[in-house]
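One chain of protein is taken out of this complex; the other chains stay put.
Presenting chain A:
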Amino acid sequence: MKISDIQSLDQFTCVQSEYADAEVSSGYTSDLLSDVMAHADEGSVLITIQAHKNTVAVSSLAGVVAIIICNNRPIADDVLEAAASEGIAIFQTAENQFQTSSLIAQHLAGCPAA
């Protein structure tokens, strides 16, 4: 699946759309940034409630291409700016991390082109 495929899903609102539409190869769900840093795959989507600049910094270093912020947690403008300059997409959703992970997993599995 591509980042734009996430954008097309009803559950997600794209709040930072300055991204190159890269392939999303896997997902990682965690609120601990050191854990994300250590284990998230290059080209993955990060599912988290951690909505601050360090999330963007870690994502950029780990090669995460998109971030989904769950439970409609507020996202400050400086976070969006940082993500825009790194070219990382950010989505917001009312769903929790479990629901979001399940949804993304289905779409990753249902897309044989990936």
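A few points about this structure:
In the analysis below, contacts are C-beta pairs under 8 Å (C-beta built on N, C-alpha and C of every residue); 3 or more make two chains touch, one makes a residue touch a chain; residues count from 1.
The rule is simple: contacts and distances are computed from a predicted model.
Here one chain is missing from view; checked against "Lipid-transfer protein", "Spermidine putrescine ABC transporter, permease protein PotC", "Serine/threonine-protein kinase RsbT" or "Lipoate--protein ligase family protein", UniProt names that protein "Serine/threonine-protein kinase RsbT".
The chain that is not drawn here is touched, among residues A:4, A:25, A:50 or A:71, by A:50. Touch with the chain omitted from the figure is made, among A:5, A:31 or A:95, by A:31.
For chain A, the list of residues touching the undisplayed chain reads 31-35, 37-38, 42, 50, 52-55, 57-58, 60-63.
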